[in-house]
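With one protein chain withheld, the remaining protein chains of the complex are depicted in position.
The block that comes next holds subunit A.
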Amino acid sequence: MESLLHYLVPLPVVLPLFAAGLEFALGIRAPRLHKIISVTTLTVVLAIGLVLLFGSDAHGPQVVHVGGWEAPIGIALVADRLSALMVTVSAAITLGVLVYSIGQGMADRDEVTPLAVYHPTYLILVAGVSNAFLAGDLFNVYVGFEILLTASYVLLTLGGTQARIRAGATYVVVSLLSSVVFLIAIGLVYAATGTVNMAQLAVRLPGVPEDLRLVLQVMLLVAFAIKAAVFPLSAWLPDSYPTAPAPVTAVFAGLLTKVGVYAIIRTQTLLFDGEAVADLLMWAALATMLIGILGAVAQTDIKRLLSFTLVSHIGYMVFGVALTSVQGLSGAVFYVAHHITVQTTLFLVTGLIERRGGSASMDDLGGLAKLSPLLAILFFVPAMNLAGIPPMSGFLGKLGLMQAGVQAGTPLAYLLVAGSVLTSLLTLYAIARVWNYAFWRAPSEGMVAEPGTVLETSEEDDDSATSAYGPEEEAIGPSSRVDTVVGRTATLGGRTVVTTTTFPATMIGATAGLVAMGLAFTVLAGPLIGYSQRTAEELLDRSPYVEAVFPEGVA
């Protein structure tokens, strides 16, 4: 049994890729089949993630040498505790968002695109994310990044409306820049050490001259910090995420930045000595927290506000990494898992709010708590969780990080602790503002759109699209406009969105499921914190990872 465990490692990458290929082959004729394939695949990936989670916890890191080529020559996929946890959480999140988006009818809103691209692209995104988590090879991490980035470009500009093209342009250019920096760093690492295998690098990098090592470390850090939206490199995020459809924004906000955080954790622990840039990371974390949350306080659009809180809370994870202690890392790992869930949930709820009230701007919303109590509960729980109200997991995560900060005991660490308390309070303020405006205040006349109001999201874009494509587009249009959505006439981001008082059960169910998952982090806090402790110890020890990849010792 144990000897078979490692065969599961490549599946989170391979299965979604195969499923995506299958869906492409099926084409647009079988939208139902697409849904079945996607949901089944992600469920299986989630199950595999769980098995790997327990397996790697019990039996140490699981390694697969792809193609049977031994480590330094072939590519290794490694599932240690951190990777397994990330794969599991990401599979759970992506599954939830997928179910939500099926409810929303996203997958069938392909009027503007001739192929049903949503499902396959989504699966490719999942494959890329899993690949980045599991890769045991720096270049393979790059490939994973590129897979998920390319898929994310497509998802972000889905439908090709003007706002999305505008936001997409920024996102693509920034991502390309980070990829180039990453690639340069890989080239330099290879030039310096003659390998890109991470386990081998862990052994060889200490032999590299210190200055050169610092250059490599900082270059990789810059590349990952752009992805993770750490402060001086975070300006692109609040602008590009909110324009995408709600499920896409949700999965981007939850996952993509965390891939960057994962990469930072991995390189800072396995490849380099985290101490070297600890102070730099501390200051970056402080700036990310405070500037991010100040941006959130100034927003009126809920999606933009949440994007800013996302940036701000990345600071907590960077803080944990910068502490380079077991407590700090363990706090960071726990916080990553918590934050992925909560942030995704909040974006999904915002999608529901938009659907109910006709807007995501606090100025146009009011009295939702009375109009839709269910929505209010779905928003309130993850919102309080994000702000860190005890006994939710947000509180536990922050508490763990602050304890680690106090244990470190340096003046800078105390400053960071103060900063994180302040950030937490400001988060509560920003979230409470949303609550007061959108849910509690009495709506003035005509403020909340009546159910059935058509929100013309992209009227003029469609006109231009039709005129640009001409008859071709018209010919493709009707055939792909098969509306198999459960009782919904609305399609988001396509022609029209209609506000409604009732939501499809899948949307509510998926959101409620994720809210429950956020709460489960509280219930299971004991085992989870134990797990993240062991993860942190494993990360700082390095040897389990290296020995798993090279059982016979490093060449």
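Following the convention adopted for this analysis, contacts are C-beta pairs under 8 Å (C-beta built on N, C-alpha and C of every residue); 3 or more make two chains touch, one makes a residue touch a chain; residues count from 1.
The rule is simple: contacts and distances are computed from a predicted model.
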Name per UniProt, for the chain absent here [options: "Ion-translocating oxidoreductase complex subunit D", "Glycosyltransferase family 2 protein", "Multisubunit sodium/proton antiporter, MrpC subunit" or "Starch-binding associating with outer membrane"]: "Multisubunit sodium/proton antiporter, MrpC subunit"
Contact partner of the left-out chain, one of A:Gly168, A:Gly320 or A:Gly419: A:Gly168
Residue among A:Phe18, A:Tyr190 or A:Trp283 touching the omitted chain: A:Tyr190
Contact with the hidden chain (one of A:Gly60, A:Gly160, A:Gly367 or A:Gly513): A:Gly160
Among A:Gly49, A:Gly136 or A:Pro238, the residue in touch with the chain that has been omitted: A:Pro238
Residues in subunit A touching the chain absent from view: 139, 143, 146, 150, 153-154, 157, 160-163, 165-170, 172-173, 176-177, 179-180, 183-184, 186-188, 190-191, 196, 235, 238-239, 243, 295, 304, 457-458, 460-461, 464-465, 468
